[in-house]
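Every protein chain of the complex appears in place save one, which is left out.
Presenting chain A:
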Amino acid sequence: MAETICRALRDGGLEGEHAPALTIKDSLVSPFGFDVFTHVLAQLSNYVLAGKSQSRGLVIVAFSRSPSFYVDLLKKKGIDVASSQKWVQILDCYTDPLGWKNWLNAKDLSEEASSLSKVWKDVRNLDKLYTSIIELGKGLVGQGNGRFSIAIDSVSEMVRHASISSVAGLLSNLRSHDRVSSIFWLLHSDLHEVRFTAVLEYLSSMVASIEPCTIGQRGDLENLSLLEQNFRKGKFHVRFKRRNGRVRIMCEELLLELSGIKFTSVSSEEEIINQRLLPKVQFNLQLSEKERTERAKVVLPFEHQGNGKPIQIYDGRRSLNENNDETGKLPTDEDTDKGQIIYFRDSDDEMPDSDEDPDDDLDI
């Protein structure tokens, strides 16, 4: 299924339509977002380099890692970064995002990847950032009809410096630009309000969310083994939105291994166990809707009938005075036709039946 995502990004968008966009979102309980991001990045780079994809170039907007990190990463995956054919550019919003270094006139020491990267010193100005991304991309693919892909490694970092609406605007503009083939970004969902996550999900045609396998309380040390499990694997949900509005959800399991990240289909153990525990039986284990309403109508004995009257139960503990008052009222003519039990305690010496109501446990 991770393959399906990469293929969708590879195939790009049709003329006059928005480019396919992927949101990768994770949270601290299952922090594999960056691993998934690099996986997708490497796959897409392979496609671009082999000329299999619609896009001819890739622009990485680096907020949370240095350009040299990405160069090393791609090299390690066996992808030729410094090939004669220029296909990747990194917009470096990591080294000096606010222009502090510029301000201090410090020498820029990270010249290592400079032919591939461009330092961006003002992340607060998203309009300029937009033009810069598009220019870098156009620089890669030339003036023709060639398209390029964009990877943004942390939208969360972006939102820290700019408003939600302007970030959403930037992403939307990038997505609808006719030279953009596909775009994907990473988001740490627990850093933001739910509405921002929702905004980004609306903007994207695919949402890959990484969730913990087993849900426990965050920081709950009692469940150390559970915590450990969540740091090795997670659930990988992907929601695809088709052009016609159909939404498909797929689920995979994600495993972190020494060599990288691995996706396995869910033939999850739980499901297998559930299937075994529930044998095929001849009778119904569940009630139908009709049976349920009928069951609700049955009046049980000893149940309050709910006719609104206060419930009074004589427990034999009322004082004599009260009794005297009531004796004046009770034997009236109107009441005679009704059945009544009138009870007078013989004397005050007589103890009430008991201190406790014997039927205390019954809900009378």
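By our rule, a residue touches a chain if its C-beta (ideal position, glycine included) is under 8 Å from a C-beta of that chain, and two chains touch if they have at least 3 such contacts; residues count from 1.
The criterion applied here is as follows: contacts and distances are computed from a predicted model.
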* Asked: Any idea which of "Elongator complex protein 6-like", "Eukaryotic translation initiation factor 3 subunit K", "Ras-related protein Rab-30" or "DNA replication complex GINS protein SLD5" UniProt assigns to the chain that's been left out?
  -> "Elongator complex protein 6-like"
* Structure fact -> Of the candidates A:P97, A:G137 or A:P212, the residue in contact with the absent chain is A:P97
* Asked: Out of A:T23, A:S68 or A:S209, which touches the unshown chain?
  -> A:S68
* To do: Write down which of A:A42, A:V59, A:L170 or A:L227 is the residue touching the left-out chain.
  => A:L227
* Residue numbers in chain A that touch the chain omitted from display -> 28, 31, 34-35, 65-66, 68-69, 72-73, 76, 94-98, 100-101, 103-104, 106-107, 109-110, 156-157, 160, 188, 190-193, 219, 221-222, 224, 227-228, 231-232, 256-260
